[in-house]
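Every protein chain of the complex appears in place save one, which is left out.
Which chain is which? They are A, B and C, in the order written, and residues in each are numbered from 1.
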Amino acid sequence: MTTTVVAGNPKPGSRTLDAATRLATSLSGEQPDHVIDVVELGAGLLGWGDPAVKNAVDTVSSSNLVIFASPTFKATYTGILKLFLDQFATGEGLRDVTAVPLMLGAGPAHAMAPDLLLKPVLVELGATCPVAGLYLIDSTYTEDSRIADYAQRWAPVLHATTRTEAS
Amino acid sequence: MTTTVVAGNPKPGSRTLDAATRLATSLSGEQPDHVIDVVELGAGLLGWGDPAVKNAVDTVSSSNLVIFASPTFKATYTGILKLFLDQFATGEGLRDVTAVPLMLGAGPAHAMAPDLLLKPVLVELGATCPVAGLYLIDSTYTEDSRIADYAQRWAPVLHATTRTEAS
Amino acid sequence: MTTTVVAGNPKPGSRTLDAATRLATSLSGEQPDHVIDVVELGAGLLGWGDPAVKNAVDTVSSSNLVIFASPTFKATYTGILKLFLDQFATGEGLRDVTAVPLMLGAGPAHAMAPDLLLKPVLVELGATCPVAGLYLIDSTYTEDSRIADYAQRWAPVLHATTRTEAS
Partner (left out) sequence: MTTTVVAGNPKPGSRTLDAATRLATSLSGEQPDHVIDVVELGAGLLGWGDPAVKNAVDTVSSSNLVIFASPTFKATYTGILKLFLDQFATGEGLRDVTAVPLMLGAGPAHAMAPDLLLKPVLVELGATCPVAGLYLIDSTYTEDSRIADYAQRWAPVLHATTRTEAS
């Protein structure tokens, strides 16, 4: 099983990236195979056909399990994450990819954003999104048990869909 | 595998019910085990503890695959369907249930409603909703190939999650 | 200016009703002209043509400012409120009505529900919804300053739209 983390934070090496990596590790039992820090793709995201962007898209498309992570900007995912998602083919770009929407915020008020706002974009790209999205508080996720609790609750369902797709 | 259809149309024996039954049959290969036409539960839906309502809730909670179907009223699911969903326990009422949101409308303008509006309620109840919701045009669904196309695309993923849950 | 409160809580005389009445009073400077506790309309809500339901719909349709209030059930508004909203004509039922979506919850996690879920239904009915929805914590709204802060921030905009419609 190939696991990939996509972090859409305008700041490189963000807590978003860290939290997504922890979640991927918790869900799969090992470090993710690929980590894409979207901001490092730079200005190539603003057009079409950039080789590094295309390479990142191909990595994601050929993964079995992908964590799509974003901080909460203006009560939803970031523009930079959406720029990257805009590069995938509608209905097909995430076919056979099991995707998990993850968002981080400073407080609990935007806890509905992963399921109401980020997940529908992933579904539109053809992803299988079998479980509830996860919303973490950015100042406490390294200490609380939310990631572990989530993995315990949902890993079996995620593995069921990824096994099927890989077969 | 136990398959159940839930139709939330204020008119008994509606096209909503028919379409949901066709979808269940197409996904599972056989007629659904249970069909719940919510309106027939009557005024017991307005309170808590009605025996017939409780029985219907138990039937749904113990199913493996459930189609939740609604016509489009005011650009979203009906009040009567939500009345029934309000009877389930948050986070647990649909645990281990694989759920499919289905909506019908007179035209295509509300095609986003199953994924943006109905699915999040099912997820809140703990359901596994692994695939895109389905939106059908109520005047053409018996003739077009939308249900068959949907079943071909998504039945394998739905079966993967239901098999796991049943094991 | 005619101000009306609509409370969609299955329990009569709820905190939902109280909070909506406080908000209406704070926004208009006087007690609301009409208070509709939807649950008191009873089983007539399940069909069409009930005289008491029709009367309540007419009261709302002819108001200038209406607070639509709901507790948070399953991360969105209640089925009983939606049953009542289903009685209005699409696009016209709330024409020239300035509407405010208000929701109460036990904690902050569902704070996005008024704007993402309840407001779009009111807009579909033709309402003017000029300002952000309000989400209150049901255990603290009588003591905190959220209603007063909201009224100070948004009353001028609400009055601008209601004045226009009334002219």
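Throughout what follows, contacts are C-beta pairs under 8 Å (C-beta built on N, C-alpha and C of every residue); 3 or more make two chains touch, one makes a residue touch a chain.
Since this is a predicted model, take the numbers as computed values, not measurements.
Colleague: Which of A:K82, A:R95 or A:R146 sits in contact with the chain that's absent?
Modeller: A:K82
Colleague: Touching the hidden chain in the full complex, which residues of subunit B are there? Just list them.
Modeller: On the subunit B side, contact with the omitted chain comes from 75, 107-113, 116.
Colleague: To test your reading of the contact rule: which positions on subunit A touch the chain that is missing from view?
Modeller: Given the touch definition above, subunit A has residues 10, 39, 42-43, 45-48, 73-86, 88, 90, 117, 120-121, 124-125 touching the missing chain.
Colleague: For subunit C, which residues touch the unseen chain?
Modeller: Residues 112, 115-116, 120, 123, 128-132, 156-157, 159-161, 163-165 of subunit C touch the chain that is not shown.
Quick note on the criterion: only the chains that are shown with their structure count from here on.
Colleague: Looking at every pair of chains, which two share the most C-beta contact pairs?
Modeller: Among the chain pairs, B-C has the highest number of C-beta contacts.
Colleague: Any idea what the CA-fit rotation angle from subunit A to subunit C is, to the nearest 5 degrees?
Modeller: Rotation angle between the two copies comes out at 180 degrees.
Colleague: Do subunit A and subunit B face each other with the same patch, meaning over half of the contact numbers show up on both, or with different patches?
Modeller: same
Colleague: Just the number, please: Cα centre separation of subunit A and subunit B in whole Å.
Modeller: So the centre of subunit A lies 28 Å away from the centre of subunit B.
Colleague: Can you give the whole-Å distance between the Cα centres of subunit A and subunit C?
Modeller: 36
Colleague: What parts of subunit B, by residue number, touch at least two of the other chains?
Modeller: 120
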